[in-house]
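Once you've had a glance at the structure underneath, I'll fire off some questions.
One protein chain omitted, others in place.
Labels run A and B following the written order; every chain starts at residue 1.
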């Protein structure tokens, strides 16, 4: 009996299948400190217990994206070990803040399958849930990946395409219990801009850049127990390069967006996202954002901003996203669409 | 309305102005562990709760320099984003140890201004205070930087030069409540040398060296939420090099000084300091110290040593500091003057 995990192939998935992912993980102040060392993260709510308490939370939570990475990392051995491409995200929502001491685990349900016309691979749709030690859902999201077939002769499954929303309805956003921005301290948060100061269509160049190092992206990716070998083993790809985990770029761009969006504190939904081009060590990552939409919420003093976050290489032209052919430009790394909470 | 922070220019400062810095930060065992991973720090008081308790403290504090970096990092967006040079430090004192769970914030008061004769820049003096969640001052220090003018035609302010002490008077040192070195365990601390074993004028070569890596200085600098782009973005300087945060060299040199000064446990004052030359990845940092002065204190078994800590590149000649022209030699990186507490 082979002892090592060769991953699932396309024919190993069936709609309705529930995958219970290993390995549960308890987070602590260590994960928070590492997040601050790996990314230029400065959101006050995620930096200071005192600030978080002034906003009605019991303490400063772990960064929302750290929660995402911990949950995502668990799915890799079951979902994307034989993936050819990570195609998209939808309907992501954060349901509960995660605090030091919480233990996270993850489950995924297969909600869609479609074999490609070449017969060699297919698209797998999963809805992944992260749960805490009380079996409460802390976040969930849909992801779809292209997975190779192990046996090219395996019959094609019935095509099932999930009906996915292109954006999470503001009415469906889950706000942390007790959240209250009426006493929000803009000085401590770092910028004076309120929800009302942002206009739909407004674009913000976040100015700063970070050059990517092998040691840093590997530390980050391991921290989330994502062990896809392409991120770690320089002998794996013919070109000797280690592909950088897409989530590293998400966190880097989000942290860079502090400069201009310091008060877009809390990510509550992931509407969609594309890893437009691969990133490698030595690339310098910059970011810009666009305000796509705005919504009010039921929490005191709390508004929601729908933001496009774009990560680019330093060579990119300002705010350029796609070429005339409609495809992402070669120096665009990430195009992410999310809802964040902002003081009104 | 521009959303990003372009920093203050020389004409934006006025004497008496108080700058309330973002972003507050709660420290934990994570920051301590990272400090031990980033620097070869071995001071027993900062490594072991049991050792700290045997010295009268409730637990092992965060390294004094970590406290300094957290406070300093907060000042960067308000004080040194448009700085041409970091000119000096004075009158630095640590007032209270910082423990895991404490939340730090920072404020600076502008205490001096002097426009340069070229009319293009000026020197800004600030007294920065770090405060904890109980609004107690944990440390304060004066720093002066040369800042560019945004508008060259802005009128010169009245020159105000603060009256700064060249050394903190031993009588003004603040000792942690309860500190008692009468039961100090020299075996556990790593060296047998007491306060009485050090002589004024004595120089110590700390022997060990550390070669600097990009990933390490960036992890450190981000951890303190110091986001000056020159440290992170390889496309920022024409030579493609990332300038290393001066505080990284301070911590590296201080940690290296364990070998010979293992019992100079606690930094209580920063008398002055100069970043003599820039440091880049690939440089190997070594350190030497000179005992400048000694003083008794009111705490049982506790003496104070005034130390010069010099960081140099591996190519430096032993104990060489300045050339015949009185300027720092090119392989000198740092010249720091501080008071440390040592068992008698």
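Heads up, the rule we're going with is that a residue touches a chain if its C-beta (ideal position, glycine included) is under 8 Å from a C-beta of that chain, and two chains touch if they have at least 3 such contacts.
Please read these numbers as outputs of a predicted model, since none were measured by experiment.
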{"item": "Candidate in contact with the missing chain, chosen from B:216, B:233 or B:335", "value": "B:216"}
{"item": "Touching the absent chain when the full complex is considered, from B:22, B:83, B:189 or B:333", "value": "B:189"}
{"item": "Touching the absent chain when the full complex is considered, from B:51, B:181, B:195 or B:339", "value": "B:51"}
{"item": "Listed residues A:179, A:220, A:255 or A:316, member touching the removed chain", "value": "A:220"}
{"item": "Contact residue for the chain not shown (choose from A:120, A:229 or A:322)", "value": "A:229"}
{"item": "Hidden partner interface residues of chain B, rising order", "value": "28-34, 36-40, 42-44, 47-51, 60, 100, 187-191, 193, 197-198, 204-211, 213-216, 219, 259-262, 282, 284, 314"}
{"item": "Absent-chain interface as seen on chain A, which is shown", "value": "1, 3-5, 20, 22-31, 33-34, 77, 100-101, 103, 105, 133, 213-216, 218-220, 222-223, 225, 227, 229, 232-236, 242"}
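Following the convention adopted for this analysis, only the chains that are shown with their structure count from here on.
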{"item": "Centroid spacing, where centroids are CA-atom means, of chain A and chain B in whole angstrom", "value": "36"}
